[in-house]
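Removed: one protein chain of the complex. Kept in place: all other protein chains.
So that you can tell them apart, the chains are marked A and B in the order they are listed, and the count of residues begins at 1 in each.
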Amino acid sequence: MNANETPPTTEPPSASLAPSASANPADYPAARAPTTSRRSFLKAGGMLSLSSLMGAGALMTQSGEAHAAAEWAEHFQKNYRLMTDAEKDEARQRLERRYSQEYEKPVTVDITGPQPGVLMGYALNVRKCIGCRRCVKACVAENNQSRGERPGERIEWIQVLRMERGEFSEDKMDHGYPEGLGIQVGGNAYTPAGQVLEGQYHYTPEAVPEKDATYMPIACMQCEKPPCVKVCPVRTTYREGDGPVVIDYNWCIGCRMCMGACPYWARRINLTTPVLPKADMNPVTHYLGNRPRMRGVVEKCHWCLQRTRQGRYPACVEVCPVGARKFGNLLDPNSEVSLILARKNVFRLKAEMNTFPKFFYFYD
Amino acid sequence: MKQLMRFATDYAGYVLKGGAKFYIWMACLAALIVGMMYVFYLQNTDGLIVTGMTSQIHDGLYFANLVFLVGVAAGAVTIVFPAYVYHHEGMHKVTVLGEMLAISAVIMVTMFVFAHMGRPDRLWHMIPIIGIYSLNSMLGWDVLVLMGYLLLNIICGFYYLWVKYTGREVNKTFFMPLVYISIVWALTIHTVTAFLISTMPARPMWFHSMMPIRFITTAFAAGPCLIILAFLIIRNNTKMWIEDSAIKLLATIITWCLGIAIFLTLSEVVVELYLRTEHANGLYYLMFGLHGLTRLVPWFWASAILMVGAFFLFLMPSVRNNMKLLPIPCVMAFCGIWIEKGMGLIVPGFIPSPIGEVTEYYPTFVEILMTVGIWAFGFFILTILLKGAIGILQGEIKYGGQAVAAK
Partner (left out) sequence: MMKKSVLHTIFIALVALGGGALITACSDHSAPPAAPATQEQAQATPPEPTPEAAAPQEAKEVVCFESRQGGATDIIQHEIQPGLLNVKCSPTTSAALWYGDPYADTVPMGKMPLLESIPDDKAVVRPRSEKLNLLAMCGTACHNNTLPPADRVPPTLPKNNHPAPIPTMEGMLPEIANLQHGRGRIWCLECHHTTQRNMLVDHFGDPISFDQPQLLCGKCHGDKLRDWRDGIHGKRIGEWASTGKKRWFVCTECHNPHNVQDGERNRGFIQLQPETPPQLPHGMVDADYEKLHPIPH
């Protein structure tokens, strides 16, 4: 974290555990505007990186549009983690110009890094979840996912599974399994009572919660030992210092190894250029977070970096009508997640995978 | 240097000349290649949405063919190994043909990699120094061994041809170590490809240590099948005569590798399905369907029948030693293994998804055309390489026109 990357609206990150900052994104576009001149000054101050040369090259080839220039420069851009602060800032400006032009509104691209003393954690009360899928849609509204009509054009990062409660009933007593040689091996325990991960994804009842069902939302677990990171051949996906596993969309080659390695099916591939209507585009973005993606790259939940790095709750937490979703700093003993870990019965999904998720399920 | 220039021009001149059959064959392949280039363009403008791949089933035909062709490339070792380790006379004469097959198979693999990538334009990100090369990633290792294998085969194959062309003696201190390395290397390419998918606990269908040996046995069955077919075509269409002993040895290798492959498959079926856990759902989907979705079931059983049928045919000396009948079990085994390792292994790995969603794979025309086109490209390359190699081995191309007896 370098101070001069931080927008002036943000308090110095070291000031508190909580970057109380402007949790109100309404402040961003206006607040960001004055910083541009400072950045231009910095740029004029003699940063001649490869990418700026490339940008210049683009200008010389008469493609004056920010879009073309940005795209040209992006082809030669380094992996985000290897960029110097100056290069990051330059990439940010380039993207801000490009997106603002493309979506016809002031778009900000945040590059705030991890805050010291923060390890993000998430907890979800499975007993409370009513399966309304509001988190799913909130996530889409916040994170600029593709929302087209062709199959594969609609991307949602959160999946909500509906699982039958199942039942044991007397009339099923003799429906055993299997019955070779007249010997019954099993009983009616084969009814799916409390079965995990055999759920329905496309349930459409009139109203939820249904009496005979439970619900289980699943998204990226932000593992401490993420298999997706290990299998990435170009190290474009990595764990950030404050916990979330992120992707440099510009470095991703779309090989989808990470999708195969993820035990939680948290990752999605942009099969085509994402369909993102201008009006629906969320202009408050983060470089590693919800900035508009491109064709052929993988994306996933990043705990709303553009919000959480500025102190705001993730979007799914804020819209959950039953308050099942909890987010906070695992290093702060008074945070909501820490208290849940201290007080509630907690489990991690597929703990046997040794991925050590920072996403915890709990129940009262 | 002058020799090298002459080699190139002689070689090109030779392979470009041919009869009507040759031109028709090449024209058909070229047509398919043009189609492949068009769909590659589509894929890189519209994106992978033109294929049947989804976020659920994100590796399809391309990855399946990639895996299969790595096996074919590795299969070339079934020629090199007997030739150099057991000094098999018949094999020794045709070693270089196996190397040419390996080269074309690896080139096809590379093309399938390009087809598979969401952003082939960014593949340079994998190049060390200008990009980031991660040896944490099995894909990183796979690229390393594949490129190494390609290089080894090009060096070994073309060095041998060069020697034949110029009429010198093979420099054994330079050549033999490379040959031995390439033998071991052939094993690594398929092992690492198996690791590519078997190191993912998220996909229980692949997550078992039997994968590498299954891969190698199927590879050493499918690869020689293709080689036998190529040999028989060469025998019947060119001046080059390939000895029966070589073909028979390959048939024997196929027989036992196929037998072991079938045995391993059966073992897996028993282990997985005896007390079927959720982890066996992929295999169950493949064999019987899941949630009433059964698209892959006919493929699995077709593959099983083809492989078992081919195995029994190979066991029969009357078929195995009959050069007229031999192509039948070869084609059967080749197709059976292609299904088993392709659609039958890659696709059900994604069904159900790690969190239990069951969807099916519907490959599109674009995908099929791309696959066929890449195969056509591979055969195009293979034809050229084999033709040139045969020309040199037969002494039809040689430096300065001086007659050099083929060894």
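The criterion applied here is as follows: a contact is a pair of C-beta atoms (placed from the backbone, for glycine too) under 8 Å apart; a residue touches a chain by one contact, two chains touch by 3 or more.
All values reported here derive from a predicted model rather than from experimental measurement.
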Selected from A:Glu71, A:Asp85, A:Glu102 or A:Glu198 as touching the chain missing from the view: A:Glu198
Which of B:Phe114, B:Tyr133 or B:Tyr362 contacts the chain that the document leaves out: B:Tyr362
Omitted-chain contact residue, chosen from A:Arg256, A:His286 or A:Lys326: A:Lys326
Chain not shown, touching residues in chain A: 16-20, 23-26, 29-30, 105-106, 127-128, 130-134, 136-138, 141-142, 151-154, 156, 159, 177-178, 190, 192, 195, 198, 200-211, 283, 308, 311-315, 317-323, 326-329, 332, 334-336, 339-340, 343-344, 364
Positions on chain B where the hidden chain makes contact: 49, 52-57, 278, 281, 284, 288, 290-293, 358-362, 364
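Everything below uses one rule, namely that only the chains that are shown with their structure count from here on.
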Geometric centre distance via CA averages, chain B-chain A, whole Å: 39
Complex contact set, residues of chain A against chain B: 75, 79, 82, 150-153, 155, 159, 161, 197-199, 201, 218, 227, 230-236, 251-257, 259-265, 267-273, 295-298, 353
Sites on chain B touched by chain A in the complex: 46-49, 51, 53-56, 58-59, 116-123, 125-126, 131-134, 136-140, 143, 196-197, 199-203, 278, 349-350, 353-357
